[in-house]
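Got a structure for you, written out below as structure tokens; questions coming shortly.
Every protein chain but one is kept in place in this view of the complex.
Read from first to last, the chains carry the letters A and B; within each, the first residue is number 1.
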Amino acid sequence: MSRGAWTPRAIVERSLGLAALVIALLGPAIFSSYFTTTILTSTFIFGIAAASLIFLSAYGGMISLSQTALMGIAGYVVGNLVTKGGAGGETKGLILGWDPTLALVFAIVITTAIGLILGLVASRSFGIYFLMLTLTFGVIANYFFGQVTKLGGFSPIASINLYMPGWIGDIVGHPDKLYYIALGVSLFVYVLIRYLVRTPFGISLQGQRDEPVRLASLGYTVPLHRALAFGFGAFVASLAGVLFVWWEGQISPQNLGLGATIDLLIIAVIGGLGRIEGAWLGAFAFIVINNYVRDIQFPFASEKGVLPWIGGSFNTVIGVVFLLIVLLSPGGLVGIWDRVWDAARRRGGPPHAQSEGAEPAAVASS
Amino acid sequence: MPRAAAAGLVVFATLFVLVIANPPSESGAGSWRTTNSGSAFDDPGAFMANLLDTVTLAGWLFIVASGFSLIFGLMRVVNMAHGVFYLLGGYIAYEVQQRLTAETPGFVPGELVNTWEWLIPMAVAMLCIGALGLVIEQGFLRWNQGQDLRQALITIAIAVIIADQVTAHFPRSGAFQTGGGNLATITWPGWMERRIDLHVAGVEYSLTRLAILALGVTVGVSLWLWLHRTRTGMVIRAGVDDRQMTSVLGINIGRTFAIAFFVGSALAAMGGTVGASQGGVASGQDGLWLLYSLVVVIVGGMGSLVGAAVGSLLVAFVLTFSASYLPSTGDPAGIECCTQYSITFTFVLIALVLAFRPQGLFGKAA
Partner (left out) sequence: MKVGRWKLLLPLALLTVGATVTASGALATPAQSGAVRVAIMTDCKGGFGFAYELDIGGAQAAFAQYAGGKVKNKNKPSAGMTGISAGGADVNIVGYGCGDDTAATAVKETRRLMEQLKADVMVGPLSGDEAVAVANYAKAHTKQTFIIGTAGSQDPTMQIAPKNMFRYHGDGAQWNAGIGEIAYKKLGWRNAAIIMDDYSFGWTSAAGMIADFCAVGGKITKRVFPPLNNADYASFVRQLPAPDKVDGYFWAIGGNTPGSLTAFEQAYGKADPKQFIGNLFFAFLGNDKVVAPKFVGAYLGGFGTGPGLKTKQAKRYEAALLSHYPKLPTADGFVYNYYNAAWALVQGLEKSGGAVGAALQKAMPRTLASGYEVSDDGKVKLDSRRQAIQDQYQLQLVKNKDGSVGPVVIAYVPNVDQSFGGLFKPSSPPPGRSQPACKKQKTPWQGKLKAVKNGVITKTTIK
């Protein structure tokens, strides 16, 4: 692996990261307000959610499709607790009118707890089976919030960003506040994950990713490790969820749905499932495509049958891009970077362990 | 401890349904024991009807889930496109039936449909979707053997693309191009549109639903015979047990994979035809049927035919009985509680099963 912290590659990567950070800090001054409030802020938010997914996949060997649902659960808890009813108020959800700071803490705690429970249920499943299970959890959460109408139902719980904690203040009138908060939380999550994987817990987590049987024979409880990691992933996802409802102001079951789940997976894969940096890269790429390619509409099947077999809209575009990336560059954007670096240095031999393949270290059993 | 709790829950639920529940009273006052039609003793007719609903729904679920289980069990491919195969199969069957019964575009009254005009659309749909599955398997999945996650991502991308294309192109004939949402319905053969007296608890039951059950049983028996009495089936069973060993023995496992994928996809199309007849297929249902397939396989265990059957029964049971036997307390109008929590019970079912056997009821140990 690396020969110390200051290899040329590490220097380049760190400089790039620093440059990106500086640009981000100056964001509101350089870019249009639409770009900062919509594109960049959501990049940070979805990057945090994708980071939770990539953390679990890169360091835990668990591809979890529940992260979107956990994000949504946190958002729903905030929405239900914080909004107030009465004339001119909100009409959906529990409308309890709690103190926003308390609601925020509650949301993070509840989501982490649910993550732990789900992690315990899924902890003895591995590989593709685990993926299926987490996908099922996600879809169930989606249907749950749609059908339990007391918690909101299919209508959105709205105006959540009108009930902000006092120490943040008004973000509808000052959207740059949320921009910097999201940037700050992103940095916090990034540093936290980098720190966590160096702790004994993190190292044993990577151990169970590579050799679960061996680790179990050393006396570690592998299912518990996985459940705890899943709980941490839920914690990170809950941060993203709270930021999301502050940003969007509303939440509805669609935000937890199958489409949203796949979108987050696409973000993680585009960015690169092997490295945490891929989370924000992938989020940026996806949101940019989502936004600016939106107006491309292939001709629908018309009466004259012009191009009858190519129809569809944005979803087809993103599906094709996703397919190309999975087929050609499974390491995502970060994988491309790795390959560029390797090509530039003309390195032979085995590629970097983290840059190849969409599946980090396939787990032994089925 | 969790196992004891789970067992206790199951026992209580059984007693509740059989004995404890009460029918709603005239005055409107109710308790936690009030359900829609009371217990099995209060209203055996309703209980029988619910039981039959369960079993017939299970037949429908089995048709779809068995294909999914076959592909997953043999090739470890989570075919996320299974739901869109269901959807597309339903649309193709609709188009074929429209052309066969050219009388009125859109709606065809039952009296005009004979058995062939239902079977032929089904057969065509099965062939088309089977072929589509084969193309996908040969074109995208074959050279990715062993990379479970990558294959899952590929099928996800394909599912996104196909779902979008289906929205753009179907339905093509008949009424809906100017008028409706893209719901397409097929008509059952006319002779099936009646109810027959079962001579048990005075229940008259729909012949159509019994036919669905018969179809499901036929599929199950045929699959069993295929898997246990033919060479290909033997290879499939061997491949499910140990893929590498099977290919090492010189058997052309690749050809078997192709056949299995064809059959699995065709079964999805059959399920889609049934679905279109029962109420129609529309965009959005692909996600629902993917969820059902996932839950059946998680509960029943992957790669096991018996597991798919038992899983279908359990899932159908949860879906049907939770609508009728959850408490609807407080008023005869049954307004505020509890049938909207039925989706939660799907999760409870999964958690219960995984508490006892993480690989599903009939799955192979990890």
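As a working rule, a residue touches a chain if its C-beta (ideal position, glycine included) is under 8 Å from a C-beta of that chain, and two chains touch if they have at least 3 such contacts.
What you see is a predicted model; the values in this text were computed from it and never measured.
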{"item": "Residue, one of B:S39, B:T101, B:Q165 or B:N182, that touches the chain absent here", "value": "B:N182"}
{"item": "Absent-chain contact - pick from A:K84, A:K177 or A:R339", "value": "A:R339"}
{"item": "Touching the absent chain when the full complex is considered, from A:V109, A:L162 or A:A216", "value": "A:L162"}
{"item": "Missing-partner contacts on chain B, residue numbers", "value": "36-37, 46, 49-50, 53, 56-57, 60, 104-107, 109, 167, 174-183, 185, 193-195, 204, 206, 208-209, 275, 278-280, 282-285, 287-289, 292, 319-321, 323-324, 332-336, 339-340, 342-343"}
{"item": "Footprint left on chain A by the chain that the document does not show", "value": "31-35, 37-39, 86-89, 91-92, 143, 146-147, 149, 153-156, 158-159, 161-162, 172, 248-250, 252, 254-255, 260, 285, 288-289, 291-295, 313, 321, 324-325, 328-329, 333, 336, 339-340, 343"}
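Simple rule for what comes next: only the chains that are shown with their structure count from here on.
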{"item": "Interchain centroid distance [CA atoms averaged], chain A/chain B, Å", "value": "31"}
{"item": "Chain B contact footprint on chain A (complex, rising order)", "value": "63, 121-122, 124-129, 131-133, 135-137, 139-140, 143-144, 147-149, 257-258, 262, 265, 269, 300-301, 311-313, 315-316, 318-320, 322-323, 326-327, 330, 357-359, 362, 365-366"}
{"item": "Complex contact set, residues of chain B against chain A", "value": "76, 78, 140, 147-150, 152-154, 156-158, 160-161, 163-165, 167-169, 172, 287, 290-291, 294-295, 297-298, 302, 340-344, 346-347, 350-351, 354-355, 358-359, 364, 366"}
